[in-house]
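Taking it in order: structure first as structure tokens, then the write-up.
Apart from one protein chain that is not included, each protein chain of the complex appears where it belongs.
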Amino acid sequence: MTAHTQSQLEALNACIAACEHCVTACLQEPDVQMMARCITLARDCADVCALTARLVARGSAHAASLLKACAETCQACAEECAKHEHRHCQECVEACRRCA
Amino acid sequence: MTAHTQSQLEALNACIAACEHCVTACLQEPDVQMMARCITLARDCADVCALTARLVARGSAHAASLLKACAETCQACAEECAKHEHRHCQECVEACRRCA
Amino acid sequence: MTAHTQSQLEALNACIAACEHCVTACLQEPDVQMMARCITLARDCADVCALTARLVARGSAHAASLLKACAETCQACAEECAKHEHRHCQECVEACRRCA
Partner (left out) sequence: MTAHTQSQLEALNACIAACEHCVTACLQEPDVQMMARCITLARDCADVCALTARLVARGSAHAASLLKACAETCQACAEECAKHEHRHCQECVEACRRCA
């Protein structure tokens, strides 16, 4: 595996973990109603990053298409999470931006 | 769920099942070497269809991006499978084309 | 594909779609705080059903282990959804019970 692939996988895996944790933590917030959009976008982001990581790891011819879709979902998730001051949201912003 | 969504999910789910079955069956063929590219593309196709089905079912804002990527993987898989006369490949062609 | 496998896949796919829809619909409810546990369990249920469907479709030696884990997640999701009168929850209960 090249250093570039390794670095992509690390960013994708960190983003998946941050999004999964963010969804779980958002669902436990007292202001969960305000977090609904955040949950929605982090759910999508984790799923798209997870498939992208698989295609990157296997050297798929379709990895490029997924990396593009993945940049969109990461961007959308980061923008929404950035509106919230919760620590899990801020960590998610950072992971999504690095990944995008 | 609208009839359109229902119909998309049926095509996606049929394609996932056909691709999964095609990979398994290809691995049991005596000429497995000739099936390597077919296995590779059906593996990608099943994975991309599976994520697309999830995003369609949840009404995701990112479903459109994935549907586009999915059409590409279905097209690529159908083209390769069409070169083989095995019944599992022919069934896979049909499911992929309907899905694409 | 045997009729038994076909019937398993139909139940699994219906359950995935019902859970995905239930999560999205719960996040739009005014009483989303009350739905947090429902969202949590439907998220798990959709993911476990999705992997199970893949392993069943490919005739995996590990399908049995996953079917067992899947029955647990479906059961847990059905129990929680049954506490809510929303139509999407009731549809999810039915799909989960059939699947379990």
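By written order: A, B and C. Residues from 1 in each chain.
In this text, contacts are C-beta pairs under 8 Å (C-beta built on N, C-alpha and C of every residue); 3 or more make two chains touch, one makes a residue touch a chain.
All values derive from a computational prediction rather than experimental measurement.
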Per the touch definition above, residue among C:32, C:66, C:81 or C:99 touching the missing chain: C:66
Touch residues of chain A, complete complex, unshown partner: 1, 9, 13, 16-17, 20-21, 23-24, 46, 50, 53-54, 57-59
Residues belonging to chain C that touch the chain removed from view: 40, 43-44, 47-48, 51, 54-55, 58, 60-62, 65-66, 68-69, 72-73, 76
Missing-partner contacts on chain B, residue numbers: 23-24, 27-28, 30, 32-33, 36, 39-40, 43
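Here is the rule we go by: only the chains that are shown with their structure count from here on.
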Interface hub residues of chain C, defined as touching at least two other chains: 23-24
